[in-house]
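Notes for the one structure printed next.
Heads up, one of the protein chains got dropped from this complex, but the rest are sitting where they should.
First chain written, first letter: the chains are A, B and C, and each begins at residue 1.
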Amino acid sequence: MNFEPDYVDTQFREEVRAFLKAKLPAEMAARGRSGFLTGRDDALAWQKILAEKGWSVPHWPAEFGGPSWTARQRYIFDEECYLAGAPVTNIGGVGLVGPVIFTFGTAEQKARFLPGIRNGDTFWVQGFSEPGAGSDLASLRTSAVRDGDHYVVNGQKIWTSFGIFGDWNFLLVRTDPDAKKQAGISFLLLDIKSPGVTVRPLDSLEGSHHLAEVFYDNVRVPVENLVGEENKGWSYTKFLLFNERAFYGAEAPALKRYLQKIKHIASIERAGSEPLIKRPTFAARLAEMEIEVAAIDMTVSRVIAHGLDPRNGGDAVGSILKARGTELAQRLTDMLVEIVGDYGAYHYPDTNEEPDLRNDPFTGPDYAPGLMAELVYRRAASIYGGANEVQRNIVAKTLFGF
Amino acid sequence: MNFEPDYVDTQFREEVRAFLKAKLPAEMAARGRSGFLTGRDDALAWQKILAEKGWSVPHWPAEFGGPSWTARQRYIFDEECYLAGAPVTNIGGVGLVGPVIFTFGTAEQKARFLPGIRNGDTFWVQGFSEPGAGSDLASLRTSAVRDGDHYVVNGQKIWTSFGIFGDWNFLLVRTDPDAKKQAGISFLLLDIKSPGVTVRPLDSLEGSHHLAEVFYDNVRVPVENLVGEENKGWSYTKFLLFNERAFYGAEAPALKRYLQKIKHIASIERAGSEPLIKRPTFAARLAEMEIEVAAIDMTVSRVIAHGLDPRNGGDAVGSILKARGTELAQRLTDMLVEIVGDYGAYHYPDTNEEPDLRNDPFTGPDYAPGLMAELVYRRAASIYGGANEVQRNIVAKTLFGF
Amino acid sequence: MELQLSDEQKLILESAERFASEKYTFADRRSRVTRGETFNRDTWRQLADLGWFGIGVPEEAGGFGASTIENTLIAEALAKAQALEPYTMCAVLPARILAACPEVECAQAALAALIAGEQVFALAYSETISRGDPAAITTRASKTADGWAISGRKTLVVGGDVADQVLVTALDAETSALHLFLVDGSAKGISREGDKLVDWTSGLDLVFDGVQVTEGERLASGDDALAIIRAALDDAAVVLCAEAVGAIEGAIEVTAPYIKERHQYGVSLSSFQVLQHRMADMAMELVLARSAVMCALHALSNAEPVERSARVAGCKAYVTRIGKWATSQGIQLHGGYGITEEYSVGQYYKRLLVIDALLGRQDFQLGRYTEWMTAQLPAA
Partner (left out) sequence: MELQLSDEQKLILESAERFASEKYTFADRRSRVTRGETFNRDTWRQLADLGWFGIGVPEEAGGFGASTIENTLIAEALAKAQALEPYTMCAVLPARILAACPEVECAQAALAALIAGEQVFALAYSETISRGDPAAITTRASKTADGWAISGRKTLVVGGDVADQVLVTALDAETSALHLFLVDGSAKGISREGDKLVDWTSGLDLVFDGVQVTEGERLASGDDALAIIRAALDDAAVVLCAEAVGAIEGAIEVTAPYIKERHQYGVSLSSFQVLQHRMADMAMELVLARSAVMCALHALSNAEPVERSARVAGCKAYVTRIGKWATSQGIQLHGGYGITEEYSVGQYYKRLLVIDALLGRQDFQLGRYTEWMTAQLPAA
């Protein structure tokens, strides 16, 4: 262990910053910095820009177009992108199904799907949770029955993030109804435009529709869209969920952007003539969170630098980071809504769904719209990806064998 | 509901204050205000003073010497005594075994034991918990076997508060080893000087010995010291535990005294030239606790005024007050130790165990000794009387049927 | 002092609960939200007809006597039923202000119209810098030949989209004294920006651009005006806290059966001890929140203005904090469904977010209490 400055990392960080300065469109960055979730258009447009530079799939192997960065470099890249307000790229494609395809897929699947993800042509959405299978994912019921060279899919998925933006859907289906829970599940790739697919957006509390239900009514999926072996889908899912938790669990870059944003807004917003940041009680609360964000960020760095080891939480660290990161994100977004004062209570429409509104000025300061959407989205963060109660079960079981 | 001032209560409060001013010895009050637990000598001496006035057993019926106060008056009396620093009287006698005896005891038991409690002649200690039976009290194993006109008691009790001060011990024993848990338990009164009784003080974390283990080795207890019927002790215990929780659970007067003390100390203690109370972050933390104490105090008043009703937590309110009151007491005593700064880390001997030390000046300000003892004592408060986890189980079961 | 509800109060509570649960079904609310209706005049009139707008107003001012206690009972029931109509902000609050101006003719007429539910009133006092302090404003009133011209922006004006008349504060352009005016809602120069609040209730900006009012529409000025407004805001803050109590209770009542019915891993969610304890803590917060409201009601009846405002601020800081926590846990226990509009639990949480924003947020309210508390201490 030592903390001598690392000039290679510093240089890389500067390279990323220079790229962002040159290539990230200002309006896109402004939308990214607002709390509105990234829409399909920004996600794919930014993915294209990154692809031109060869940076669009940071953790993919070089043979599939990855830049061969170290884990530390990927982390620096993520952080700089976030802080600059770059759109979130299509996690479903780049982060989740992409690695599953290049690890478990056929040569044909790799050739067919990976370029579209890498180059920002296709938007992928996940189909895992069902109304009766949330944190207890393995109890899912959506079925796929073999019929010639097709599977016929029937059932329903829910909590499909960005469902209304999706071109393709990767989903878990039950192919063996008699097998025990985890056995008998397969992993399919499904074109959302297939007949029989209905995407119904859910009304989210703050008025946006980034979550959806997806209904499958005798949807025919060609057999070549099965990933890996039939009934082995659960093992690919575990691989994917591990990636999800390890790479996205704590969302440390997002936490840092919240801090940055709070400081910015609290320097502007006033109570009478006093900027909020000068209030000792407010500043102390912010300071506590900043210290905690640094500790989370250091924990992520420890995992990146040397994987799982008992001194950093061992196999439980993914759950630890997911639980604590999301809870901190909730406190930070609470504060963001709090500091905009009266405008923190206003409803603002979602410009990702209604891009026509982008040019209309909303009432209130330019940073107010989107904060409430962010807060509501973060309320879901302690629920999705395995509720935090489940994460704590995992920690207790993993570390103590309870 | 109305909040018009109540002149009867105000008058009574003034009467109590005048009495305390006239009759509470200054040195005793100074010890009471310090965090040291009340010793046997102060508890009994103060009980005698109260007895002269007819105020020593506030919630006993008039026929046994009670003053016939309303519940509200008793609460005012408790509060004023606490705030004035009056010693805590012998709860085991006045609050717990006394009511059991006058409710379930024989005429002879009433005549024999009640006067000693009322007049401060005898100090009673409780014998309920055992090493294997804490929150799960009904699994106790100490046995009493009938042998002629005696019971022969064998076993062990633990967590006996003020065990080393005890004259008499009321305890639960198993008289029917074949009965199911709660059945087969009897309630005995036992002279601690009986042959075969050994009281072993426990070393408490801060160095005091107010808790004890009591060992019973063939101790012979006359049959006339059985309260009520054999094997029916559990029902008397439930009565007693209800009293304990309802009257002592929240300890609102103690919470108020902590607030008073924190304000006093924080006005004196300084960081550089600034009194601690002027620090906004410190003052805000204190304010939060003061507001919460007021809410707890109001809740107690609601229960006193109109018993259990759904709007005040119904049958769960005792558990609610116990859990929240003790947790708030922990935060308040943490703050007390914190504000005395360096002296908050010092060990001070317990002057109740070593009264010779009372005239020796300790190093540090006069309010420093005893605060740590108080903090450690309050750490136990979320454990004793049914751990707070058990209280939450009760609340969930009582209110929601979970 | 009597801490139990009187028979009359029990009747009021019961009738409020009955009316609210019949009137405000969740399905009806969803359909109103979908068509963007923040305020329904018929419903408003019904609330008035029940006598609820005059209930806390003294009889000599045209009200029905009683006190803020009765307002809190009604508000609690309405909040539990997720009423969209802003009872606290558009009935209780302006009525308090109007009743405190017995000498002003137009105020008396307005109060009668308010109590009868004939006209809708809004208070436009807040600005971005106010944070609950009615003195911290920048809107200006300049003297004109026959009255005043008001210019400035008011934020979070509940009822601002529908109000027939608006109570507006402004600083005298010359003396900087605070004036309180009664302005016609359709007056020239008033524009509206914003749409509604996140809990789908009414609230937006009112922008005043040289809006003309007569001298007769000036209700009060200077310290008098501030004292009237502060007292009314204190009353309204306590009633809002009662709304929070209703929302917490509502969140508990929809969540407990939900986790009993819902199964995961083959067992009822309510069999998990962690969720049991979560609900136990929510129940504890409910009991304490109701007690905190009673502490504040006690202060309204007994304390001098400075202490009264401090204690009300303390109550609001506390109730908002624990209320946001308790209702957010209602969402958590509902899982993904909790963050959708299809389940009612999230509406309680959003109501708490709005209650926090109205009349000054947590950090500022706690600051006000803290300041008062430390000022009480003897100098060491």
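Just so we're on the same page, contacts are C-beta pairs under 8 Å (C-beta built on N, C-alpha and C of every residue); 3 or more make two chains touch, one makes a residue touch a chain.
Note that the structure is a prediction, hence the values are computed from the model and not measured.
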Displayed chains contacting the withheld chain: A, B, C
Which of B:Phe36, B:Trp159, B:Tyr236 or B:Phe400 contacts the chain that the document leaves out: B:Trp159
Residue among C:Tyr87, C:Tyr258 or C:Phe272 touching the omitted chain: C:Phe272
Chain C residues touching the omitted chain (full complex): 272-274, 277
Absent chain, residues of chain A that touch it: 1-6, 9, 263, 267-268, 275, 277-278, 280, 283-284, 286-288, 290-292, 294-296, 298-299, 301-302, 305-306, 309, 311-313, 316-317, 320, 323-324, 389, 392-393, 395-397, 399-402
Where the missing chain touches chain B, by residue: 129, 132, 134-136, 139, 158-159, 202-207, 211, 269-273, 279, 281-282, 285, 330, 334, 337-338, 341-347, 349, 362-364, 372, 375-376, 379-380, 382-384, 387, 389, 392
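One rule holds in what follows: only the chains that are shown with their structure count from here on.
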Core chain by centroid distance, with centroids computed from Cα atoms only: C
Mean-CA-position distance for chain C and chain A (Å): 37
Averaged-CA centre spacing for the pair chain B and chain A, given as whole angstrom: 53
Sites on chain B at which at least two other chains make contact: 280, 284
Where chain C touches two or more other chains, by residue: 366-367
